[in-house]
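Before any comments, here is the structure.
One protein chain omitted, others in place.
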Amino acid sequence: MRIVSADTGGAVLDENYNPIGLIATAAVLVEKPYRTATLSIVKYSNPFDYDLSGRTALKDEALLGLKLARKVKPDVIHLDSSLGGIEVRKLDDPTIDALRISDRGKAIWHELSKDLQPLAKRFWEETGIEILAIGKESVAVRIAELYAGIYSVKWGIEYAMKEGFVRIGLPRYMTVEITENKIVGKSLDPREGGLYGEIPIEKIDTDWEIYPNPVARMFMVFEAKI
Amino acid sequence: MRIVSADTGGAVLDENYNPIGLIATAAVLVEKPYRTATLSIVKYSNPFDYDLSGRTALKDEALLGLKLARKVKPDVIHLDSSLGGIEVRKLDDPTIDALRISDRGKAIWHELSKDLQPLAKRFWEETGIEILAIGKESVAVRIAELYAGIYSVKWGIEYAMKEGFVRIGLPRYMTVEITENKIVGKSLDPREGGLYGEIPIEKIDTDWEIYPNPVARMFMVFEAKI
Partner (left out) sequence: MRIVSADTGGAVLDENYNPIGLIATAAVLVEKPYRTATLSIVKYSNPFDYDLSGRTALKDEALLGLKLARKVKPDVIHLDSSLGGIEVRKLDDPTIDALRISDRGKAIWHELSKDLQPLAKRFWEETGIEILAIGKESVAVRIAELYAGIYSVKWGIEYAMKEGFVRIGLPRYMTVEITENKIVGKSLDPREGGLYGEIPIEKIDTDWEIYPNPVARMFMVFEAKI
């Protein structure tokens, strides 16, 4: 099974470890044995001008996932929304009302589906590829999350080299290592069976460290400074 | 404390990684220090003719647990149903109605208790051994789950040697290793404190691999082919 997925993550943190804005949306192609991505692309946001209360993330993820899917023709696209794996093209208003999710979740999807449902329907008609709202059940969604973290670190290193310092909150229970020529991100949850990702980088000359976010248990902080 | 427990697990998967039917019910004797079983027995189902919507698993588990318990005389029997450790012999209809569980859970137990309650009562009267509905709180239940996975892999190897190929979904966050003369199954959750199991096998000549189930995060897939 060849799966395309996308997820958003990595946040610039203030000095109290609260998120200011999200950094990266990553789309990945995940193939057997499903432990990492065979291809990844990224779209950066401006974390200093980001509406954390908004719902732009899932739409951005769908669009970036579609972009990668047009290129690699996967069997299926997985979105990070835990609706039990339902096809997004089928998410009309009565179907959303019938979902076993919170009223708030329904309100969000009534809004989201205005854009995403026709998009998914058209893409399916053209290609036969389904877009599923599968969320946390999907290993591909988790791998996309790891890549969002890895790309956030890459962005952070470049930011620190210009501005002198950066403090980033990584996605849930993941850590990163920086070697001579790549950034490796690894899940800290062994129950996931060894999920990881890596992207190439130029040799860097910033100091960096990883440590637990004191006010968000199971989330790590990445700091870099020159 | 000497505990007998039983659990069902391991599923033949189709090419989309969806379960077709369950493979093995294992009963185990667990003794201090409670990290593995000192004795185990198995009852195989036919995964290609299995009613996944049915409730036969818990009844099978109770019967297999009783079979082992008659032999080894444990202090207690643990069943995989999370009712807070209540004695199954006390599960009459008013008691079930008073449980803090979902209406669906109550309906299932009203049905199940018709068989299990008299069985548990008689066994307790004869032996003084209680059958508890303790579920996920019990380390013995988890070890039984690991053994169900290990026996499923044993079944899978034999199936693959006859049929050429098998794809099995293991119980939650566990993995297996096959050595010259045994199958070892290990919990992937270090919080459980190192739970594992092993059973002897003949030397095998199939290729096998383990990888994450892409549509069921935290579950591993075992594949074997000749």
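Read from first to last, the chains carry the letters A and B; within each, the first residue is number 1.
Note that a contact is a pair of C-beta atoms (placed from the backbone, for glycine too) under 8 Å apart; a residue touches a chain by one contact, two chains touch by 3 or more.
Source: prediction; values computed, not measured.
One of B:D51, B:D93 or B:E137 touches the chain omitted from the figure, and that residue is B:E137.
Of the candidate positions A:S82, A:T95, A:T127 or A:N213, contact with the hidden chain is made by A:N213. For subunit B, the residues in touch with the chain missing from this view are 1, 3, 30, 32-35, 85, 134, 136-140, 142, 189-195. Across the interface with the omitted chain, subunit A contributes residues 15-17, 172-173, 175, 188-190, 209-218, 220.
In this text, only the chains that are shown with their structure count from here on.
Each chain gets a centre from the mean of its Cα atoms; for subunit A and subunit B, those two points are 35 Å apart.
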